[in-house]
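Sharing a structure with you now.
Selected chains from the complex are presented in situ; the others are not included.
Which chain is which? They are A, B and C, in the order written, and residues in each are numbered from 1.
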Amino acid sequence: MRVGMFPGTFDPVTSGHLDILHRALQVFDRVIVAVAHRHQKQTLFSAEERIEMIRDSISKGDAGRIEIVPFEGLLVDFARARKVAGIVRGLRFVSDFEYEFQMALMNQKLAPNLPTIFLMPSEKYTYLNSSLVKEIVRNGGAVGGLVPPAVARSLKKKLGRAERQKT
Amino acid sequence: MRVGMFPGTFDPVTSGHLDILHRALQVFDRVIVAVAHRHQKQTLFSAEERIEMIRDSISKGDAGRIEIVPFEGLLVDFARARKVAGIVRGLRFVSDFEYEFQMALMNQKLAPNLPTIFLMPSEKYTYLNSSLVKEIVRNGGAVGGLVPPAVARSLKKKLGRAERQKT
Amino acid sequence: MRVGMFPGTFDPVTSGHLDILHRALQVFDRVIVAVAHRHQKQTLFSAEERIEMIRDSISKGDAGRIEIVPFEGLLVDFARARKVAGIVRGLRFVSDFEYEFQMALMNQKLAPNLPTIFLMPSEKYTYLNSSLVKEIVRNGGAVGGLVPPAVARSLKKKLGRAERQKT
């Protein structure tokens, strides 16, 4: 049985992430979604909330083959501890590619036998990322189709509250 | 059992291709190396020679899990006929990425359930491609380390002969 | 009245070109589609066939605001002779952008008051270009949705014939 690890911040999970996760399940028998704690960079949602939103967004049929866990520290250490066959990353744009290339080469230096597997989302999601989604909600826009319904609700609740605190 | 397909022209196979093939075997149970006939673009080596050189270059340990076959026509048709779980491509540079992205999106349109899996070679091979190797040999340079020994010999033989024909 | 010029080889016109043309009509009162003769680079279809295919592909409603003409020589000379307000180009990928940027800067040097206007097609067409379409048809694939129906038929007829001539 081959296990892949799909790491990320998922702040929050988008339809693009779910598209990549779905494709990863065609390649691996199981996929561990590794949700980064991110001490350095402030997140909108707590790790618990981010995990919860992913859990609420995956289909029943896939759930048995997906594990969602928080992680801290070095990704390659965590991946080796869990004996995964590869790290899964989504690729959308050239800028993505460069950052991802750099991370993949560095991880390869730290763990030579742990390949990074890049998957491409549907062209519907090439423009999509979590920051853009937050910016739209913050400005009162609708994000249906860009994130799962439960995430859309959480974003509205959270960013509505944040805006009120500002005033 | 999950099978991946690694398509290419392999004119000739380089150490970078073999690095990608080796990584693909960590992700898939078996890998089919699909060698394109290329009616449109002239190749230095015939499809038979290109297949032969790949065969001579893979390690004994991996050989049982690798199949090397010629192919014509549309890649996605061939991949579906062989029921592969994904198409494997190597990624090196941004320009690569764009061409590969375009092909992957097009293939995804033609065959929605056939993901393209991108793997990254060792940083030792980021600058390497078949054209560069041919250019070096044509100019009398040594390509040890860049291609397997048997390929280096074939290149020297072929391109030496080609040069003589010119004069 | 502001007129835009949309130059290209259109060998053949794709749904992506038509998407750009449609957007150009939101910006300009009229659009001149300038079909390049291309002495240097061989085309699959003659200029007449390429013009004919564009004519057959535009909607009745838009036809009154579109003029389709062949052109030779320097684009900026032709654009100035026709007194257009700007040159329209579609942008899809980074590589596009660089080539387009270079052409736009050069044209700006040759004709300082003739801006190049870049428009972006729907994300459905980000992967689409005429070469890819020809490659798919050549390999027996279906291109419905990628080109207008009349173009699909012409491609099949032309490339079928071409293939037969080869054998």
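FYI, a contact is a pair of C-beta atoms (placed from the backbone, for glycine too) under 8 Å apart; a residue touches a chain by one contact, two chains touch by 3 or more.
Note that this is a predicted model, so its numbers are computed, not measured.
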* Copy number across the full structure, from 3 displayed chains -> 6
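Just so it is clear, only the chains that are shown with their structure count from here on.
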* So how far apart, in whole Å, are subunit B and subunit C when each is placed at the average of its C-alpha atoms? -> 33
* To do: Give the residues of subunit C that touch two or more other chains, as numbers and ranges in rising order.
  => 94, 126-127
* Touch list for subunit C against partner subunit B, complex -> 93-95, 126-129, 132, 135-136, 138-142, 146, 166
* In the complex with subunit A, residue positions of subunit B that touch it -> 2, 23, 26-28, 85-86, 91, 94, 97-98, 101, 104-105, 108-109, 113, 115-120, 122-123
* Where on subunit B is subunit C touching in the complex? -> 39-40, 72-74, 76-77, 94-95, 98-99, 101-103, 105-106, 109-110
